[in-house]
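Of the protein chains in this complex, all but one are displayed in their positions.
The letters A and B name the chains in turn, as written, and every chain counts its residues from 1.
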Amino acid sequence: MRYALTWVTLLCMLAPAAPCAEEAGRDEVPVTRLKLQPAPEPVPALKYRLLPGVLEMEPGNAATLYNWAVAKITGGQNGNTKELLELLEMPIEDLTIARVRAARAPHGRGPLFRLLERAGRREDCDWDLELSVGPALDLPSITDQRKLATIAVLTARMEIVWGNCEEAVQMLQTPLAMARHMAQGAALIHGLVGMQVARLALDRVEDLAQAPGSPNLYWALTALPRPLIDMRDPVETERHMFDLWLPDLRDPESSRLGPEGWREMIEQFPSLGGGSGPLRRKLTPSLVALWMYTDAKNHLIERGRDPDQVEAMPVFQMVAIYVMDGWNRVMDDQFKWFYVPYAEGEEVIAEAQASFTETLDQKNDILPAMLMPALYGTYSQMAGLDRQVAALRCIEAVRLYAALHDGELPASLSEIKEVPVPLNPMTGESFQYEVVGETATLSAPLGPHERAKDGIRYELTIAK
Amino acid sequence: MSDQYDDREMIDLENALSSLSPAPSGIDRDGLMFQAGQSSARRRGRIWPLGAAALAGAAIVLGAALVARPAPTVTERVVYVPIERPRTPPYVSAARGAGTGGPEQAPVMDYFALRAKVLAEGLDALPEPQTSRRPREPESLEDLAPGIRWPYRSSIFQRNRSTGQPGGTT
Partner (left out) sequence: MTHAPTGRITPRLLGALFERHAAALALFARQWCDWPEDVVQQAFLSLASQKHMPERPTCWLYTAVRNAAVSASRSAGRRRRREAAVAEAKDPWFIQSYESRLDSEAAVKALRALPAEQREVIVARIWGGLTFEHVGEVTGCSSSAAHRRYRAGMTALRERLGIQCLTNTTTER
């Protein structure tokens, strides 16, 4: 009973989330000021890489080693995630070993980092999730993995503080590899953590761009795969979470469950409904079925089933077919947008999500009303990560130009001829670039539904 | 006889080979036991009844027969389905849970609810990991090392008889 109440309470909180930023205000995009160290192209050009190369990869399951690493950070000895993130967010000139020690954060390339490094070189990553349990899916170590990845990024950052830039570049391979592993065959939350880890690791390129003697990472960034974090697996897992959990509902028409089997299945359920879906009140499953019975029968007959067959069908099965038809229709209607390239689909997917609840006008939309994940944020973040890579490539192109032109900023991005200057992948157009005095501003316009805090705006100067 | 000779040689070779000790496995025993404990706890947590987990389940019916069918009077009956309830540990929040670390204290939360929270609030909505919790202070020597008989005599103080070196094999 306690669990049923908990579930019902949580259900009330569930609603298809409109894009968080929609009305979050068009606040100012945060500005990042960088004093760039000029640096020419490395020789050989691909001397530095931000992910392990194919010849460095080993067969095996990386998740085994990541889980092993989790066992190494038990006992509260290794800081907490919030403090670790603060150490990553503070300006690098304020980051000191004293602060790192105060946060009990590990640092240095010790056994823990080396284990993560080895994991990053594994070809596969099977998190072995128990997807068949549906909502009871336990993610026991995702928060630990997030913490481990944060530790890895911090370890690389400390090398930058100590002036070991080449070492730091090589160490960044580990959290970036871990970020990609997190999105492999996993649930949505894993992918979201992977994207955050990738962002935290890429932010270190900003640190490196300002560090004396730091190599130019233009080609290292260019060699990164696109998309950097492919959310296809996590999104498809979410689309089929329901099917994986209740196999009889995957194809209820073919199910061999008899009337008693269906009855037993639904008698376990807590109340359904409430919120913004087609059923405004909470009802027990039996009453929900009563509520939709006539529609279910008509739906099956309209689909071409013989009316006599429909009459003879167990009632619960009939309603299950009706509900699952609604589920598949609505889910595919929302998930299809995920596959559209961002520049083409941004407007449409945002609108589709914003108007989602208005489209729920049929009784068999009850499940999507409760369980549809808000996809726009994921879609936008995935594209945003690739935009971050492109913007950093622009910055490295500026460093390269400055190294060859006596420390001068290019007057425009088109003045840079030594390397191709990337376009903004979210718009398909150039980044905005403007020089005023000795400061250049590099920015990208916010998408109509994008949150200001996710935007980018750099103010670049050249260190003399 | 040749067989006897072969057998003697065989035994000799077996003894010679046996004198070689396999290199240590390289596995952290404590880490392995910790993970074994975790997966054991997960296995117990997986034994949820369909109903407890079936929050999202189709709105499948009980009692719809009374509407459309010329049925006899519907008798509502409660069917008790024997279901093995999980020994679900209490949820220990990071705020309250300091000092209660350990794999058996893993928080239990509906995945869909967690997903919605994370999508709405960001990854900071994830609970602080167990690994950030300090273990409780041991109350006795037994707590420090369960299963060890006290007073403890370390093997590093037992000299290897044949080599005179301290300690035994690793």
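The criterion applied here is as follows: a residue touches a chain if its C-beta (ideal position, glycine included) is under 8 Å from a C-beta of that chain, and two chains touch if they have at least 3 such contacts.
All values reported here derive from a predicted model rather than from experimental measurement.
Against the chain not shown here, subunit B presents residues 5, 8-27, 29, 32-33, 35-37, 39-40, 43, 147, 162-163, 169-170. Although one chain is not shown, part of subunit A still touches it, namely residues 55, 57-61, 64-65, 68, 123.
Everything below uses one rule, namely that only the chains that are shown with their structure count from here on.
With centres set at the average Cα position, the gap from subunit A to subunit B is 28 Å. The touching residues of subunit B, when paired with subunit A in their complex, are 28, 30-32, 34-35, 38, 42, 45-46, 48-65, 67-69, 79, 81, 83, 94, 101, 103, 106, 108, 110-120, 123-124, 126-135.
Those residues of subunit A that touch subunit B in the complex are listed here as 3-4, 6-7, 10-11, 13-15, 17, 20, 67-68, 70-82, 130, 133-144, 146-147, 187-189, 192-193, 196, 238, 242, 245-246, 249, 252, 262-270, 272, 284-286, 288-294, 297, 311, 315-320, 323-324, 327, 366-367, 370-371, 373-374, 377-378.
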